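A single protein chain has been removed from this complex, and every other one stays in its place.
Naming follows writing order (A and B), and every chain is counted from residue 1.
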Amino acid sequence: MLTLALILFPALTACLLLLTNSGTTRQLAFGAALIETALAIYAFSTFTPNATSQFGFDYPWIPSLGIRLSAGIDGISLLLTLLTGILVPLIVLSTFNRAYERPGTFYALMLFMQSALMGVFTARDGFLFYFFFEAALIPIYFLAAMWGGANRIPVTFKFFIYTIFGSLFMLLALVYLYYQTPATTGSAHSSAIVDFYKLKLSASAQGWVFWAFFIAFAIKMPVFPFHTWQPDTYVESPTPATMLLAGIMLKMGIYGLIRFILPVTPIGIETWGQTAIILSVIGIVYGSIIAIRQRDMKRLIAYSSFSHVGLMAAGVFSQTETGLQGALIQMLAHGVNVVGLFFVADVIYSRTDTRQLDQLGGITRTTPKLTVYFMIIMLGSVALPLTNGFIGEFLLLHGVYSYNHYLGLAAGFTIIFGAVYLLRMFQKAMFGPTTARTESFADLTLSESWVFVPLVVLVFWMGVYPQTFMKMTEPAVANLMKYIGTTAISMK
Amino acid sequence: MFPIVLLSVFAVVLLFLGFLKSRSVLLPATLLFLVAALVANFLDWNKTYLYFNSMLRTDNLSMVFTAIVLLSSFLVVALSGSFEDDEAAQPAEYYAIILFSLVGAIMMIGYENLVMLFVGVEILSVAMYILTGSDKRNLRSNEAALKYFLMGAFATGIMLFGMALLYGASGSFTLAGIASYASHAQQGLSLIFYVGLLMLLVGLLFKVSAAPFHFWTPDVYDGAPTIFTAYMSTVVKTAGFAALLHLLAASFTYVYSFWGIILAVVTAITLIAGNVTAVYQNSFKRMMAYSSISHAGYLLIGLAALSAQSRQAIVFYSLAYSIATISAFGVLMLVTRQRGMQTLSSNPLSNESFDAFNGLAKQNPLLGLAMATSMLSLAGIPLTAGFWGKFYMFSTAVERGQIWLLVVAVLMSAVGIYYYFRVIIAMYFRDGATEPIRISPVFRYVLVAAIILTIGLGVAPGLLQGLF
């Protein structure tokens, strides 16, 4: 039942917000998001660390087809629901110094988005997953296209077409899987995800199902060469939408890899997994190199995110326990870091009206608070030990390395390059002589500081004591590994 | 069966009501008659009857189709309030013709004998020729009527030749008689049987505007008064697909191997022709015409597969499609009426272009929402009824194993999103400097009902289940 509350509560409050259009809208939205956070934290703290799905609900949806409204939280979902729960109020809070036109619609769309994201991460039915997967796209599209930058219309449209196009293939694969399932009581087939796991598909079927899923998720994440929508969309979207996109929405892709591709198509991975890893590693290196050359802060962060996601995808495809574990932890860490970085860019932009690194500099002089927070989050992204990025990237690299040494080595560039472009960004923006734009740079306001505080706490918490999070996911990952092992062996 | 009798009587009554001085009674009367027919439709619920010496049949499936047709015409008629102000319009005749045409549609839904199919198709088509040409002084409307008439009569001829050949082969016009002849497919059937089936299919595919028999559709939809375009693109299409479904399921399942592949190819051509051409349109109305061709393609997927899911799929799809189409045309009517007055001097086509929708959502949130919902539904995005329509269609094809057809359909859905979103982009993200459009209460109710139905069916598609 808790899951139902997590999914429905934001949507219901969003409907109420649509009716308001006053100055208090954002406070209401923030309050609603905080309640959702409390629910997510409650779920996290009362979660029993085992492989079962908890807090669930299960109702018939289309009875004659055996499609059910079924959702619950297991170890793989848990961290992502937590991430969604924590980030959304911070994103709402980050808008407090901005005045957006038609705030009722703006915040309602954000909360609708949160509902859909919660649904994606908790769905236990294949079609319910797809339903939320697509439903999440509509609010973010409107957010980006209504409040975005000058070039927003073609850019967001490209994003929309791209992602819909990918997910249509996923729909094909889901329908196909559905018709492969054996009869259940009351209907001819079942669309429960666990029933998909039990399928014994032929090698060729697994091949195309793998690609159908992979294209959908690869576009979402994005993985090279499906990434061309991403930088422009991140830059043109209003920053809250960018945070939602980068912080939470791209995790849908990784989550999908873990939830569907790994257990459903083990042979498909055996055949094509190497291609997928190579694509991911190309993305890592390519994204990093481009990030080094960027002058626009937002674009730089966008490419860094692209590069980091490649590492997560590679870790998942390594099919090792450490790789999976690392991907789960890194999803949380990356969400925290990237939202922090985008917020830094937004704070700087709101004061100087520019994101070009050439026009910035010397901000540290007047801003002790911003400097400290920026530094911590940046170091988290660089994956310095004792910060959150370290543990995830270490596990991921370990996984990729044990899959293939050379690929692991190539993926290792992410840390070196990451340090290069992030430190460069930090140095260019914060140190050096002040420019005309940064002369009278005011330090963080109270609400801005309160966005950073929880993020910084999480950076250290995950870096120093990751056990809090790891122990929740371990049983589920072990369970998943067992699935991969058995299905693969029984097919041989 | 009851709706047929009632509607025939009501239509005559309406013609007499036309003698009254006041036109304001016509619209409520028509709506009332349609509701009465809708209620009467369900009197036979859960029973299967044959009427008129086994000429017509009612069962739950035919009643559901009848209900969709009646609901669509109810919504269309509710949106037709502007006739009251138009001196040249003859609302009594229009409404009476609509009711008469519904009789034809219902005959197409429930026929058991090819004679009834023919008569039903003709009642519906002749009524449509008149309505298409109803804007008598408008040359575009004239032209559309003539084209529709010539092409429709031509298609009828082909269909009739097919029926004659089927009769020659099987010795019967009844669906059961043809089915029993076709059941000897193993021993080999005569050639004229297959030719007859093919020609009958061509005739019917013509009526539902499937490619390559679709070329009349854009012109006719474009030229006809918008309100009747809405009617044509929903009621005629639903009835046509009900007829095709019944024909194929009742008589020709034995020779599936013959027509299954033909229909699958027609489906693919229809999907490609409709969607790709729609991308290049600048007039919203013409885009909707091509979109209706593409939706004929999606509906054909269910026919070409003819699996256990097909009935449900076609019912759901036609309902979702009808609601979305009507509300889209409803908004178009309001927009053209408003902006048509402003741009009277310039090109009359321009007020139907996509630019006419610029900034609409800011001035009229309700119109924007109604249009956005129907575009999303037509594009098949989740949270709307259209998604489940597509979903059902795709599952029928998977059940049959027609993966290649599905790939075409999926690619074309992506193309479809492109042109449906042009409207949404125009409404929400572009600026247009106009004052808000005044919406009459009836319009408001219809649009709100369409939004609720579309989203309601999108969230809880199981609601329609177990109905038939």
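Here, a contact is a pair of C-beta atoms (placed from the backbone, for glycine too) under 8 Å apart; a residue touches a chain by one contact, two chains touch by 3 or more.
Here is the rule we go by: contacts and distances are computed from a predicted model.
UniProt lists the omitted chain of the complex under the protein name "NADH-quinone oxidoreductase subunit K" (options: "SLBB domain-containing protein", "Ferrous iron transport protein A", "NADH-quinone oxidoreductase subunit K" or "Branched-chain amino acid ABC transporter permease").
Judged over the whole assembly, touch between the missing chain and the shown ones holds for B. Note on the undisplayed chain: of the listed residues B:142, B:180, B:253 or B:363, the one touching it is B:142.
Contact with the omitted chain, checked across B:171, B:401, B:436 or B:456, is made by B:171. Touch with the chain that is not drawn comes from one residue among B:160, B:276 or B:455, which is B:160.
Listed here are the chain B residues that touch the chain not shown: 114-115, 118-119, 122, 126, 129-130, 133, 136-137, 139-140, 142-147, 149-150, 153-154, 156-158, 160-161, 163-165, 167-168, 171-173, 192, 215, 218-219, 222-223.
Here, only the chains that are shown with their structure count from here on.
Interface of chain B with chain A (complex): residues 312, 376, 381-383, 387, 391, 394-395, 398-399, 403, 406-407, 410, 413-414, 417-418, 421, 425, 428-430, 460-462, 465-466. Across the complex, chain B is touched by residues 60-65, 127, 130-132, 134-135, 137-138, 142, 145-146, 152-153, 157, 160-161, 164-165, 168-169, 171-172, 175-176, 178-179 of chain A.
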